[in-house]
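Below is one structure, written out as structure tokens; comments come after it.
Shown here: the complex without one of its protein chains, the others still in place.
Going by the order they are written in, the chains are A and B; count residues from 1 in each one.
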Amino acid sequence: MSQRHILALFNDFEEAEGAIRALRAAKIDGFNFDDLTLKSPIEHHEVEDILGERSAPVQRFTLVGALMGGLLGFFLISGAQANFYAQMKGGKPIVPFPPNFVLTYEMFILGGVFVSILGFLICAGLPAKRSPLYSAKVSEDQIGILIKAEDKAIEKIKSVFVTFEALEIQEEAGK
Amino acid sequence: MKDIREDIAWAKINQDVLKSLENPRKLYWVIVFCAMAVFSVGLGCEIYQYNVGMGVANLNNPQVWGLYIATFIFWIGMSHSGTLLSAILHLMHADWRKPIYRFAEAMTTFSLMTAGLFVMVHIGRLWQFYYSLPYPNERGIWPNFQSPLLWDAMAIFTYLSSSVLFLYVGMIPDLAIVRDNIHAGWRKKLYSALSLGWEGTDRQWRNFRVTYLTIACFLIPLAVSVHSIVAGDFAMSQQPGWHVTSFPPYFVAGALYSGCAAIITLFIILRYVFRFEEYMTLPILKKTVRLTFAIAMVWTYLNAVEFASVWYSHDQASKDVLIQKATGPYAPFWWGMIFCGSVVPFMLSIKRFQTNIPVLFAVSLLLNLGMWLERWMIVAPTFSHGYYPWTWDHNQWPSMVQWGMVFASFGWFTLLFMIFCKVFPSVSMYEVKEMVYHRKLHAAKGGNNSQGAH
Partner (left out) sequence: MSVTNLLENWSQFRHFHPVDDKPHDPYKWAMSIDLDTCTGCNACSVACFAENNIPVVGKDKFEHGQQMHWMRIERYWDEDVSNPGGRDFPDQGAQFLPMMCQQCEAAPCETVCPVAATNHTPDGLNSQIYNRCIGSRYCSANCPFKVRYFNWYDYPTDDSVWPAEMNQQLNPDVSVRSKGVMEKCTFCVQRISAAKITAKNEGRLVHDGEIQTACQQACPTNAITFGNLVDTEARVHKQWEAQRVEIDKDKQEKDEEKGGTDLRGYRILEELRAYPSVMYLERVRESAV
């Protein structure tokens, strides 16, 4: 069964919210609720109440990154100090802890930040090509609902959008 | 007075901010031109110094550090308020930061870049700079990780790269707006590439929020560590006047202080140049001014603590340095620092001046002058009145080459900053929308909305 995209634009979040609730309640054949994507100019974290918990595991990356950064920092630095001629400086131990902790701390943060960003890109699926239906209005002031569904479901979805006064409905040409 | 009108149409926000990428006031070009001229003076100085030798800076033995190090600390310090606005106030849900944090974060990035230049300018053999980097090599030669300068390098590298990433990630939704609106051409390509195909889907927003919050959490301890480590350059040494336990918090307070003052200056300039009156409103300025005043008092207190503890310690060498600062050849500058840093900020406590733009502009410049003097007064007097009596009769005055580069750094910073503001949206559009949206919700619920949403 071939699938198509359909995008509806709404004036504000409340209308879009209503549409989503209706779509969820309608249980349309050939439409999986997880294929619904909300597009908005600002973040609406209230949306999680309707969409259900969708995970954002960036912080797992952060944890791994920070720990790796810290460990790498400490052992890289201590190892380098031990290998580098092992010549005494200022009567201090060749592998001194206070300076190494300072550097480990910095590497901890560096690793955390870098890997978080990496995690963000992976989790958010960026960089990506924009989806087939996109309206510049979404980056301005309108809320978009993008749905991927099978051909037979499209009409029903469309009627729900119309009920909730969608400003504009874009549809991918049938294959 | 409201921080921002809640009935601004979102489309108008886009329009207004996007206009700043197209046609600023004429003053913009004047500033850019002047900045370039000033910067080229410094470039000339550096070429001269590079060819002839560090001696042209009129540093001497034993006064081996001068304005370069002082100005280096100044610029590092300036960078801290970007983090204050973008990370600390973000965690505290202070809504009023939203229209102004973007340029503050850019200020962080560019003042760090300016500070980095001073490391280059300061060292005697710039062409061997790479010796100080921990690059793997088959001879097994490493830099000395015990040196506070290495910690500095590491901290600044971490801070700079994290700030750039933080600035960039926070800007992705706005870059998508620009991409959607700008006419075709090289800039369209640039923004398309930089916005990474952002379309504001729920998945993107969700991960975006978590990431932004996480990095903000990292940036706060990072910013504190950066300036404590810079303070460590001095506090870790043995010299009287430098070997002071309270230096790290003192430096951090001074950093936030000069950064906030710079935010006021740039706020006023941007507001006029890019016609941002609707977003960079006077109530927001007022909040920034009050914050600055509070930090000014923290700085004043820590300054007094430093003097008091030196005085009370009966450590004669440190005490002599303090007396030397107040009465010796540096006295005018030292008292200038006290005046600009601790007396002038009281202007900010007067309600009438808290929204008076010409007064605030002048005061913010004076505050930063005071903070620059502070850094100079930390570095220089210890050299002319250290432990060893031989240093006591050595006077030194920075040459025109040093002064030239100090002035040029302001040109360099302004140049980078102004170019940034023209190329990238310097007011965060999506966050202003959030601010407006939250206020609307709040107003709809009938809450009292006059003093800010949170």
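Definition applied: a contact is a pair of C-beta atoms (placed from the backbone, for glycine too) under 8 Å apart; a residue touches a chain by one contact, two chains touch by 3 or more.
Note that this is a predicted model, so its numbers are computed, not measured.
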Touching residue (missing chain; options B:Val64, B:Ile419 or B:Ala444): B:Val64
Sole contact to the chain not displayed, among B:Arg125, B:His183 or B:His314: B:Arg125
Those residues of chain A which, in the complete complex, touch the missing chain: 75, 78-95
Residue ranges of chain B at the interface with the undisplayed chain: 52-55, 58-65, 122-125, 128-129, 131-132, 142-144, 146-150, 153, 233, 236-239, 383, 386-391, 394, 396
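Assume only the chains that are shown with their structure count from here on.
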Between chain A and chain B, centroid-to-centroid distance (C-alpha), Å: 31
Residue ranges of chain A touching chain B (in the complex, touch as defined): 37-45, 47-48, 51, 54, 56, 58-59, 62, 66, 76-77, 80-81, 83-85, 89-90, 92, 96, 99-100, 102-103, 105-107, 109-110, 112-114, 116-117, 119-121, 123-131, 134, 136, 138-141, 146
Chain A-facing residues of chain B, complex: 9-11, 14, 134, 140-142, 144-147, 150-151, 154-155, 157-158, 161-162, 165-166, 169, 172-173, 176-177, 180-181, 196-211, 214-215, 218-219, 221-222, 225, 229, 232, 430-431, 433-434, 437
